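A single protein chain has been omitted; all remaining protein chains appear in their positions.
Then we have chain A:
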Amino acid sequence: MLQEESDLSLIIAQIVQKLKGSNLYSQLERQAWASLQRPEIKLESLKEDIKEFFKISGWEKKLQNAVYGELSVFPLPSHPAAPPEHLKEPLVYMRKAQGSWEKRILKSLNSMCTELSIPLARKRPVGEQKELLNKWNEMGTDEPDLSLFRPVYAPKDFLEVLINLRNPNYENGDSLSFRTHLGLIQIPLKVKDIPELKECFVELGLNTGQLGIDDSTQVPPELFENEHVRIGQKVLAEQDSAAAQQYIRQGSPTALRAELWALILNISSEPEDVLYYEQLKTNVIQHDLLVDSLIYKDVKLTASNDDYYFVFEDYLYQVLLCFSRDTSVLSHFAYNSASPPKSYIRGKLGLEEYAVFYPPNGVIPFHGFSMYVAPLCFLYHEPSKLYQIFREMYVRFFFRLHSISSHPSGIVSLCLLFETLLQTYLPQLFYHLREIGAQPLRISFKWMVRAFSGYLATDQLLLLWDRILGYNSLEILAVLAAAVFAFRAVNLMEVTSLAAAEVMRNNRRIIIWCGIPVYTLLKLE
């Protein structure tokens, strides 16, 4: 009991400390001062009267949402003896692996820099600044020569690193035994099995209505859809984050989705946020980064070639270029196993006062990075709101898809979960694919790394991302990947090579209902 109480007070202290620096805190302060004018606030019972005022005026709800947001994002306070690296990643060998992977990326970026003789960062001359400001809303029309640039890494390079990940304390014998993993991932992380998944994703069960399935034209709307929409409107009226997160597990109506996601991610468009975005825009205009060219190249290669997303090309530049300049993203490295790259001002190598992070947000984009932003463009049209939503989605979820960690939502755990599900419930298919040299993870890895963006029709994708927000976990990606294989099991058994399997997979949009994962897996139980 003592331990739980002291843990609780530690969590409370941590949340209070975090919220003190936020906009909400100063707003609450201002409201409290202003409320002193009101007749019902008396000095003897100052504290209780102000609390009552906050409850009635809706400010308490905003505070509750902020606290709920912090609890969802921040890991629990760790043991006092644990160093900060332990909070980023508890397993030492994984930290080391992430460190050497990062070093490879840095080397690659440095060599690109020296080969092309382009500086990492430079201040734009005034003429260039004016020009960029003029065409800020149509940067897609620009056709710079990007042929010499290449992406720093692609998902398949990252997969090779994960395949070679080994625990030095683990028995990795050469001979096949009960301890050998048949899949590509050789790390014994704890992943959920079907009974645990069923318990965790209980709202996706056969008996519960789902949007995307139970709102199709054959099903009369009175059975589920109307009621679900009505509840959604009520949740929005109450402005309750926790209720919205619970509600969205059954899918969100298209009309309410933008507001629901903003409520769950605790994004409100205050004038300060718009100002902050404008400040980032100014930073983009003033300084030119090498990373900008990487972003341009990535957008041109991926989103611009996509039937659904090419219309949003300009939005993507506006979001991603500003994202690279946003130093508030640096705070997520406290719980991310990755670390931001460092550099020194020209001529001041080694002097700590001139040490900076590069890029300012510490995130080096890889091939396909812009696909994290593209689906959001369907929901938000105002650049600063779109930007805030993407940033919040990145620091809550997407960063886990490209860093090496033992977190249950980290990409290593997702890969292992996918392989374990497939081996356990489709052993024949798994064996067949392995025999022909088409390990299933090689096909599904790119789906999971991009959170299925670009591999699912947009309405399906948004239903999937509803569930990511609702369950605050990325495990649904691994479950969906396994379900896709289960769905196409018959066809896949006939395939005789990896290339053929790939072709089958990439055969345009995998149009599946989002509920298929649990349906399929429940059938297999």
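Please note the rule applied: a residue touches a chain if its C-beta (ideal position, glycine included) is under 8 Å from a C-beta of that chain, and two chains touch if they have at least 3 such contacts; residues count from 1.
Everything below uses one rule, namely that contacts and distances are computed from a predicted model.
Asks: The hidden chain: which UniProt name fits, "Nicolin 1, tubulin polyglutamylase complex subunit", "3'-5'-exoribonuclease", "AP-3 complex subunit delta" or "Protein Iojap-related, mitochondrial isoform X7"?
Replies: "Nicolin 1, tubulin polyglutamylase complex subunit"
Asks: Among the options A:353, A:435 or A:494, which residue touches the chain absent from this view?
Replies: Considering the complete complex, A:353 is the one touching the chain left out.
Asks: Consider the whole complex, including the chain that is not shown, and state which of A:41, A:91 or A:457 touches that chain.
Replies: Final answer for the missing-chain contact: A:91.
Asks: Take the complete complex as the reference. Which residues in chain A touch the chain that isn't displayed?
Replies: On the side of chain A, residues 2-3, 17-18, 20-22, 25, 43-44, 46, 78-79, 81-82, 86, 90-92, 103, 106-107, 109-110, 113-114, 119-123, 167-171, 179, 187-190, 276, 279, 283, 287, 325, 327-328, 330-331, 341-346, 349, 353-358, 360, 406 touch the unshown chain.
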